[in-house]
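In this view, the complex is presented without one of its protein chains, the others remaining in place.
For reference, chains read A and B in written order, and residue numbers begin at 1 within each chain.
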Amino acid sequence: MEDTGTVVAFWIFAAITVGAAIGVAAVRNLIHSVALLIVTFAGLAGLYITLSADFIAVVQVLIYIGAIAILIIFAIVLTPRAGRHNQESFMLLPALALAALVAGTMIFVAFDTNWGAQRSEGFEGTATAIGDLLLDRYALPFEIASVLLLSAIVGAILLVRPEGPEEEAE
Amino acid sequence: MDSIELEHFLVVGALLFAVGLYMALAKKNFVGVLIGIELMFNAANLTFISFSRFVESAEPLSGHVFVVFVITVAAAEAAVALALAVLLYRLRDTIDVDRMDLLKW
Partner (left out) sequence: MPILLRGEWYDLRDLANPVRELIDGLGLVSEVDYVLWSLIASLAILTWLVLSVLAFIWIERRVVARMQNRKGPNRVGPAGLLQPVADALKLLLKEAITTRGADRLLFWLGPVIIFIPTIVVFAVVPFGESMVLADLNVGVLFMIAVAGIMTPAVFLAGWSSNNKYAMLAAMRTIAMLISYEIIQVLALLAAVIFIGSMNLQTIVSWQDEYNTWLIFIMPLALVAYLVAGAVEINRSPMDISEAESELAAGYHTEYGGIKFGFFYQAEYLAGFAIAASATTLFFGGWTLWGLEEWIPGWLIFLGKLYAVFFVYIWSRGTLPRLRIDQLMTFAWKFMLPLMILNVLLVAAEVVIWEETGASRNVALPAIGAVNAALAAVLVIGWARFLGHGSGRGRGYSATLTREVGKIYYTGAEAS
């Protein structure tokens, strides 16, 4: 990808994504952390667009910002007397070391490996092709995923249901 | 700097994954751990999409399909994790993972 627009877009979105992600880990206030998480998701959607993955980019905004961020917010709001502080436990230093190690290894592998033949062109429009794949070759995983979603819904409802026999609200 | 290759995206993905891993391991708050896990999912997604875009293969869009499944599972996971957080809060009045030490010696 060499045209100026894509290069500029990549650097902007990469900076937003990584910067916001580090902010998510660094800020002390949990709500600020979630707000920065939303920025990270948005930056990732931008990166997907530079990768010509239009469908995934839009789905990223729809699911991650519109649904998962909201779920996390609900998790915060529904635990009112719990801490709003985003602090670290005693595992701070080991976790930092491990994270640095993992990042270093992955970056080393990324540059060291020969990834083989490169595609030069992006995709034209991916939505139709993804739909075909989902209902044709990946039909079984698709069905399993829907069963998983259903069981997750039922499980979540069962977990947070109040204990005891249901009283008749009047 | 003047050309964007696969490695650039892989580095972004690696950094995201590292931040997510750090949060999942080190954060005290259950929600912080949850956020870390979501970040790791996203890093994996980015890597999938960039391989799908850059590496020549017979069926290049399989990576996209896999990301769709990852997003689905992430949504299900977030819903269940929210339920767990609320349940933990009801039982223990806190969602600090440090305090979940009933099974610890």
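Some notes on this structure:
As a convention for this text, a contact is a pair of C-beta atoms (placed from the backbone, for glycine too) under 8 Å apart; a residue touches a chain by one contact, two chains touch by 3 or more.
Please read all numbers here as calculations on a predicted model, not as lab measurements.
The hidden chain, counted over the whole complex, makes contact with A. The missing chain, though absent from the display, is touched by one residue of A:12, A:58 or A:159; that residue is A:58. Although one chain is not drawn, its touching partners on chain A can still be listed: residues 4-5, 29, 31-32, 34-35, 38, 54-55, 58-59, 61-62, 65-67, 69-70, 73, 77, 124-127, 162, 166-170.
Going forward, only the chains that are shown with their structure count from here on.
Once the centre of each chain is set as its mean CA position, chain A and chain B turn out to be 6 Å apart.
Chain B contributes residues 1-23, 25-32, 34-36, 38-39, 42, 45-46, 49-56, 59-62, 64-65, 67-69, 71-87, 89, 93-98 to its touches with chain A in the complex.
Residues 1-2, 6-7, 10, 14, 17-18, 21-22, 24-25, 30, 33-34, 37, 40-41, 44, 47-48, 50-53, 55-56, 59-60, 63-64, 67-68, 71-72, 74-76, 78-79, 81-83, 85-92, 94-96, 98-100, 102-103, 106-107, 110-111, 115-119, 122-123, 126, 129-130, 133-134, 137-138, 141, 145, 148-149, 151-153, 155-157, 159-160 of chain A are the ones touching chain B in the complex.
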